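Below is one structure, written out as structure tokens; comments come after it.
Of the protein chains in this complex, one is absent; all others appear in place.
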Amino acid sequence: MTGKHPSLRSDRRRLMKWAGASAALGSLSFPALVRAQSGPLKVGVILPLSGVLSFPGIATRRGTELAVKMFAEQGVTLDVTYADYESKPENGRVVAERLIRDGCTILIGAWDSGATISAAQACEAAKVPLVVNVGSARQITEQGFTQVFRNFSPSDDIVAHGVQRFKEILRPGFEPKTAVVLHVNDTFGQATSGAVKALWEKSGMGIRIVDMISYDARARDLSVEVAKAKASGADLVAPITRVNDAILIVREMVKQDYNPMAIYGPSSPGPYEKAFTDAMGKYANDYLVSVPWYDASRALTKRVLDRWSKAYPDGRFELNSGFGWESIQVVADAFQRAKSNRSADLHEALRQTHINDHIMAGGPIVFDGKGQNPNIGIPLLQVQNQEPVVVGPKDAAQAAVKLPMTRWSERA
Amino acid sequence: MSRQWWAALVFVAALALLPLGASDYLLSALTLVFIAALVGIAWNLMMGFAGQLSLGHALYFGVGAYTVAILAERYGVTPWIGMGIAFAAGAAIALLIGALGFRFAVRGVYFALLTIAFAEFGRIVFEHWSFVGGTGGFYLKALSATNVPLISLRGGARFNYYALLVTLTFAWWLSVAVVRSAIGYRWRAIRDDEDAARALGVPAFRLKLLAVALSGGLTAIAGGWSGLIGGSLFPDSVLGMRLSIDFIVAPIVGGIGTLFGPILGAFIVVPLNEWSRELAQAAGINGLNLLIYGVLLMAVIIVAPQGGWPWIARRLGLVERVPCRPGEQARNGVAIAASDSTTGDTHGQTSGRTQGQTPSRAQGQTSDRATQ
Amino acid sequence: MSAILQLKGVTRRYSGLVAVSDVSFDIEQGSITALIGPNGAGKTTTFGMIAGAISPSAGSIHYEGVRIDGVAPERLCAMGIARTFQIVRPLQGMSVIDNVMIGALNRTSNLKIARSNALDLLDRVGLGTKAFEMASNLTLPDRKLLETAKALATGPKLLMLDEVMAGLRPAEADRVMDVLSAVRAEGVTILLIEHVMRVVMAIAQHVIVLNHGELIARGTPSAIVTHPRVIESYLGTKAIHP
Amino acid sequence: MSALLSVDQLQSGYEGVAILNGIDLHVDRGETVAVVGANGAGKTTLIRTLGGLLKPRAGSILFDAKEMAGSASDRVCEAGLAHVPEGRQLFATLSVEDNLRLGGHLNRSRARMVRNLTRVYDIFPRLGERRRQQAGSLSGGEQQMVAIGRALMAEPILMMLDEPSLGLSPIMVATLFDVIGQLNRDGISILLVEQNVAESLAVAARGYVLENGEVVLAGTSAALLGDDRVRRAYLGL
Partner (left out) sequence: MNELYVGALINGLLIGAVYALIATGLNLIFGVMRVVNFAHGEMVVIGMYMGYGLWRLTGWPPIATIPFALIGLFAMGYGFQRWIGNAFVARPQHVQFVLYIGLALVITGVHAVIFGPDPMGIQSAASFDVYRVAGLRIDATRLHAALAACVLIALLWAWLRFSLTGKALHAAADNLLGARAIGIRTNHIFALAMGMGAACAGAAGALLAPLYDTQPYLASEFTLLAFIIVIVGGLASLPGALLGGVLVGVAEAFAAVVIEPSAKSLFSYGLLIIVLVLMPQGLLGGRQGAGR
């Protein structure tokens, strides 16, 4: 536990602050609104640090903390406060309000789309900018929020990019005709599977979706789901998962000896996580996924990876930690240009954002009128030797794609 | 005016003046307290006064939240009307469940499980219903610059605070009026002993339905507010089992079957929850909040199983004096604990235990209590 | 005098066991009738069937010429049938006066009137001084009185009392008997299950004797105590020759 | 000879209601004593308090020279004070034999269990015939036998019977009182609580009349049966 929460060791100061805050709440006194005009920038980071989403939430926090450390070394000091909404989206608003009360003039969050929108309501009311680290629901930038800046792709964009990447790897000997979609039935799963359904058939890939199987987000046992997929006889299995269900699906596929031509997760977390590759071992290999990913060819990325492996030797740098890192980069950049910690100034600076040198794949970080970064790159990843590697597009590929996948029984 | 009314007035006035010096955060936190109190009052009408245990109030809450939000967002219906429709929808569903349960004599634990079953059923339906957004959720648009809170019923923390304060005051007044009316007396009779009450001419079926409908409707209104304030709705977060449990903890801690209990309970439980969460976060220990919250909950129920309000009321002297006929002052000189602030030790238990028992067990139970 | 209540061939079975078997009797308007018999004779079951708490397996019950078996207790109460329970059931979470008010609310929905009616009744049964205590704090005799007051408060035409004298001291029983006589004088018919023979002898005009679910005798109290079957089954043979 | 059971100023009741207001009584070794009174006089409360099911509020219960007031029912049973509760309170879904065995659950020795079972079946041959039957399916009289047999399994010195004649036919009642007399002759002291005044005073040597939680009369059975107040109040004469 303590290893995961480095803040535990040196946090007497925060404990004191907490004591003050809770005393204030308890006695219903009236804490004065703190909004400093100068000095360090207070940043509030909203993440699911407990509850069902805590796994990616903690990965995001690590990336964020690493960035804070690295920027501090460059002289950009950010005073970061983390707030947990316990994986309950409806808490997003209250948590955001608490951070704003504590004097944060810019917020980062909230990993989950629902919590992001909930927090955005508070940010909108207080006119405090919200930099979205991870959150793929299109609605985040479609609800008319003026304070939202999203450095992440909406799920339909990821799926559309994925189609392009997937088309590129089709070749004689690997031409799946049918696909079955297995998706988690939550906000993200529903949005993504909807996009897959809408985009695949008209993409000209020649792949017909024969079944869409949705399972509960809290499902503990996917044997029937996998049996159903197997019974569909599809050439391609397209799981849209979180990490646990990805494990369950592959484990069941092995048990049921179901060998499709490929497993490809469009916009799906899971297979690139260390938990997945550790748990599945050799069975993790050959799994394909298209998600936003870091660009390992950049010098900055190499530096970050280097620092990461020192700070968290047991963890893998992936998209959550990557976007966690970049969210701080975006904020630090805006702070430097605004030369102010006032929300309005930061907001103005964020609108002018143009960051060429960053770590995630894709073009420079900019925000359009709706606050969306349209330049996020979506590579194709494949698990090879229990590590995710970029296999597409060709110009960014680190390794050749291995297809069709090796039968379970023939894996050494 | 009785001391209770004065106390209520002072309390409301203090809350009304509070925003003059409080931060948005404190107001938002208090708004959550008000919502919890509102649901607590609604739940208490059903459980505390009419004696029907519901563990599925999230259903009414969620239906209310979705009704108001969808009407406003998709059809442009002002929440002023939406709240009315939400009340009707919540009441209608509650009536359905109540009618089914009471008609088939589903009592005690079984009735409670029936309410859970309906709530979970409702949640799963909402999760698969694309019209309401399914698990993808339903979102309200950000407020435009031209938004008029009094029309859209959406606004900043301060507006929400006052809106809920007014709603809560109204709901409290309503619950007082109903509970002090003939209906309230008859509800309590049903709660204490339904058979005996029926023998005294109390139309138990109709009155239980009334309690359930009123409770469901008020809960739906609380849900409606919660949806307008939060802006994003998910079946799991507005219809989930967890919510049903959270709802009933406050009135139980505050004192079931009392008029102030649910409010007191909300003022204890919500900050307690918030505080334990902050403590857990400050300490960086996941789950510490649950541990603290759970221990405190058990401690409260072990120390004060009747809840906090009866205890406080006795100490503050805020107990009800039963009105008396002129010329009988002497007799009524003894102030007694407010008749609405005490709960029979046995109610609920008896009804829960009768179903599914062989005659011998039932007989054992009853004669156990008989005083020979 | 006409019959206010008529039972015809009333039978109640519980999974093979016959609790009441083919019982028929009439109760005269304005009379006090006592239902006696050993424990387990079926008195309380008969009572429950008249009061709507139990449905007869066979037979019919008529009240003022209307068939009432199977009718819900609250409707019967509205029609003027009130009962007490053998195991006293005060509404524990309420005060004494509130208990009585529940009954009084059967006649009026005005709380003030109901309260004053309830107070009057409590005075009448001698519980006036305890009106504002919690019902759960009453002693057994007081609970019995409270039961009676609750039933009376509903404004019954037929008042059914299940062992209301049991456990009362003679003086208390006398007081209840006075109340009952007064109630009867107002035209209320009374049916009571009673064990205390002194009471039965003193106030009942008619006695109905049940044994093993069957009606074995009926008549005036003085006739009943000398009835051989009654003596044999109920009073005990040895009782006659101590 | 000192009393086997002596009760001194016993007070007891339920949740806030006092039922017994200071009871004094005693049962000598080998004696049969009846406690009579109307419904609600406090008879069952007395038995339950003696049996350890209710905690007394005050007073003492001296049984076999040991203070029992406040002891739980298992200690009371162990001491040899058996309780045949009102309404029999059998385990209706268990077989007759299981009911009996449970009565002897405090004796862990197998041999004693077998011996006691044989003894009960000797006294009540009908139960031997019906040992496998569910107790709830028996007739009222047979159930009362099971209840007494169950109490016998604990090898009691004193047996308290609470309204054993309740709901039984006159013939059954007669049989029952015969059995009670037989048990007494076998050396078990009996404390009999009854509404059936005539029968119970006939079988007992002495009696107490309970009214409103107080002993209002005490004396030999003959004296009580001859007492005018008893005759008027309880015998309807």
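The first chain written gets the first letter, and so on, giving A, B, C and D; residue counts start at 1 in each chain.
By definition in this document, a contact is a pair of C-beta atoms (placed from the backbone, for glycine too) under 8 Å apart; a residue touches a chain by one contact, two chains touch by 3 or more.
What you see is a predicted model; the values in this text were computed from it and never measured.
With respect to the full assembly, the chain omitted from this view is in touch with A, B, D. Within the full complex, the residue among B:8, B:114, B:264 or B:313 touching the omitted chain is B:114.
Checked against the full complex, the one of A:146, A:164, A:203 or A:256 touching the unshown chain is A:256. Contact with the undisplayed chain is limited, among A:247, A:365 or A:380, to A:247. Of the candidate positions D:76, D:96 or D:230, contact with the unshown chain belongs to D:76.
Taking the whole complex into account, subunit D touches the unshown chain at residues 51-53, 72-78, 82-85, 88-94, 98-99, 101-103, 105-106, 150-151, 154. For subunit B, the residues in touch with the chain missing from this view are 47, 53, 55, 100-101, 104-106, 108-110, 112-114, 116-118, 120-121, 124-125, 127-128, 241-242, 245, 248-249, 252-253, 256, 285-298, 300-302, 305, 343, 345-349, 352-353, 355-358, 360-361, 364-365, 367-368. The chain not displayed touches subunit A at residues 1, 4, 50-52, 54-55, 185, 213-216, 218-225, 227-228, 230-231, 244, 247-248, 251, 254-257, 275, 279-280.
In this section, only the chains that are shown with their structure count from here on.
Among the remaining chains, those touching subunit A and also subunit C are B.
The interface with the largest number of contacting C-beta pairs joins chains A-B. The most centrally placed chain, judged by C-alpha centroids, is B. Our note on geometry: subunit A versus subunit B, Cα centroid distance of 38 Å, whole angstroms. In subunit C, the residues that touch at least two other chains are 136, 140. Shared contact sites, meaning residues of subunit D that touch two or more other chains, fall at 15, 17, 19, 39-41.
Those residues of subunit B whose C-beta lies close enough to touch subunit A in the complex are 18, 21-26, 28-29, 32, 127-128, 134-137, 139-144, 155-157, 226, 229-232, 234, 236-238, 271, 274-275, 277-287, 289.
By the touch criterion given at the top, residues 38-40, 136-141, 144, 163, 166-167, 169-170, 195-198, 200-201, 212, 225, 232-233, 235-236, 238-239, 242 of subunit C touch subunit D in their complex.
Contact residues on subunit C toward subunit B in their complex (touch as defined above): 14, 51, 53, 72-74, 77-78, 82-83, 85, 87-89, 91-95, 97-99, 101-103, 105-106, 109-111, 114-116, 119, 128-129, 131-134, 136, 140, 143, 150-151, 153-154.
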